[in-house]
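So, chain A:
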Amino acid sequence: MNWNFWLPIFLPLSSLVTALLILVIRENQHRLRTFVNLLGATLKIVMVAVVGYGVYTQHAYEARMPLSLTLDLVLRVDDISLLFLALSSTLWFLTTIFAVGYLEGSPHQSRFFCFFSLCMTATMGISLAGNLITFLIFYEMLTLATYPLIVHRGTEKALRAGRIYLAYTLVGGAVTLAGTAWIHTLVGPTQFAHGGVLAPLAPTHRHQLQAIFTLMIVGLGVKAALFPLHGWLPTAMVAPAPVSALLHAVAVVKAGVFGIVRLIYDVFGVKFAVSLGVLAPLSWLAGFTIVYGSIRALFQHDLKRRLAYSTVSQLSYIVLGAAVFGASGTIGALAHLVHQGLMKITLFFCAGILGETWGIHGVDELSGIGRRMPLTMGAFTIAAFGMIGTPPMAGFVSKWYLGLGGVRAGDYWVLAVLIASSVLNCAYFLPIIHDAWFGKSRQDSVALPQRRSLVVPAAETSLPLLLPALVTAFMSLTAGLFAGSHFSPLGAARLITERMYAP
Partner candidate 1 sequence: MTAQYSVYALAGGLLVGFAFHALAIHTHVLKRILAWNTLGSAAFLVFGAIARRNTGAPDPVPHAIVITGIVVAISSTALALALARRIDEENKK
Partner candidate 2 sequence: MNGAILLVSALIPLVLAITGLLNGARVAMDRITPWAPLPALLTALIAPSLQVSMPSLLFGAEFDLDALGRVFLGLSAVLWLAAGHFSCGYFENRKSERRHRFFFLLTMSGNLGLTVAADAVTFYSFFALMTFSAYPLVIHDGTENSRRAGRSYLRLAILGEMLLLSGLLLATSQAGSTEFSALPKAIALAPNRNTIIALLLAGFGVKAGLVPLHAWLPLAHPAAPAPASAVLSGTMIKAGVLGWLRVLPLGDLESSTWSGILLASGIFMNLYGAICGFVQVRPKEALAYSSVSQMGYLTLAAGLALEPDGVAPAAIAACAAYTVHHGIAKAALFLGVGALSHADGPRVRVLLLTGSLYCGLSLAGFPLTTGAYAKWLLKSIPAGKTWNAWASPLLLVTSIATAFLVARIIMLLVRLQPDQVKHAYGFPLAMRLLPAWGSLVLLGVLGPWLLPIALRSAGLHVTSFSALEHIGGGAALVLWTTPLLYIGRRLWLRTAAQPAIPPGDLLTFVGSKLERLTPISKFLAVFTPWKKPFSRFTQIRTEGLIKAVVRMEEAQTRWDFGMIALALTWTTLWVFLHWRTG
């Protein structure tokens, strides 16, 4: 049993098997289903740890399955995929616990968890993809696996959101397919390799390569919620909280952004992309999206829609970091890939808890909730301050490096964009925090909707809901506080960038 071959296959397989098992389990066997879910999740974390240690000790994991004569399905663990693997497996474990608590007593749980695990299989596949075609296959699978989660509630609004989501993502998928096929015709099966594979084609196919780059960015941009293609993200907020947590922090948007990072660093190679002149327009688009997303977030009254628009802008930080040529820009991008996941999932967990326990959805219904739910609002505050980018939270670390990257690359407008978006972040997060902690508590004056009966009533809400939020808040704090150490996301990002810029 040669582990180098089987481990990368076992990773996506573990959640695929969970999905199939859940299909078999009947709807009312809650305990068994939760056990299977958690078993799958823990198994995956253990495997990721093993693989992580392996990669750290320069161990090569690769599984290659021939798809057709020229095409083959490659699952390979390299340093960037490890970063995404660690993030998605840990956050998925927490989201599963949250989902079990959140969906207590609601119908169709088997279907939900089945597609939930399928979504995870696709994410694992994306992070492990060794070449462009495997990435595309799992990228499309992710679209299909996420659709039933969005329409889980079956209401007309959910279906409308599902329709919009499909319209955007399928078009994105088709465009990515075109780009991938085009690259395939030019250069044959493209293996991901630091420094990119398309450089030798430069003199002859300059315009074609620029066209391909635009195609791929449009295709991946849909899931990375770049400006004109972000419409589906706020409408997908109608999905239950664990799904929006999954969509925003763990799987879908991360796939898009991860794809862009792979495209820039491992397919085109950042030096070649700069010489092609395609990175500058991308960074302007990302900059514009950052500011646009924050401004739109300012005017949203629904809490989850505001968080959705804030995701739109935060994602473009990563794209901006990747598009700005320079080591610190890359470090910032890779670190923010993890930090944004941690902070945003905390915010969504808290939004889910507020929605689930007290039925609070609007931003203005939050006044005085801090006294009634100190732990949840504490986690929310930490994550919100992280988003704004105040030290010592994780957000500050990536903003610092992105700013540094921008300044070192000589385009100072990057710094201006970061500052503007931080101010806007303050504008739409601080009022929430102020109302929550210092607002006149509405609970005394107006009777809040009756609090839901909770399975494991902790002080303010049920434990399976509260625990994940606190854990992710703590992680986003320590990710920032101990950023210097090797095991923090920043440490990993630095390691990857050294290897990437080494030659």
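A word on the picks: all candidates are chains of the complex that A comes from, given by their letters.
Annotations
By definition in this document, contacts are C-beta pairs under 8 Å (C-beta built on N, C-alpha and C of every residue); 3 or more make two chains touch, one makes a residue touch a chain; residues count from 1.
Just so it is clear, the model here is predicted, and its values are computed rather than measured.
Although all of 1 or 2 belong to the complex, chain A touches just one of them, candidate 2.
Across the complex, chain A meets candidate 2 through its residues 299, 374, 385, 389-392, 396-397, 399-400, 403-404, 407-408, 415, 419, 422-423, 426, 430, 437-438, 480-485, 488.
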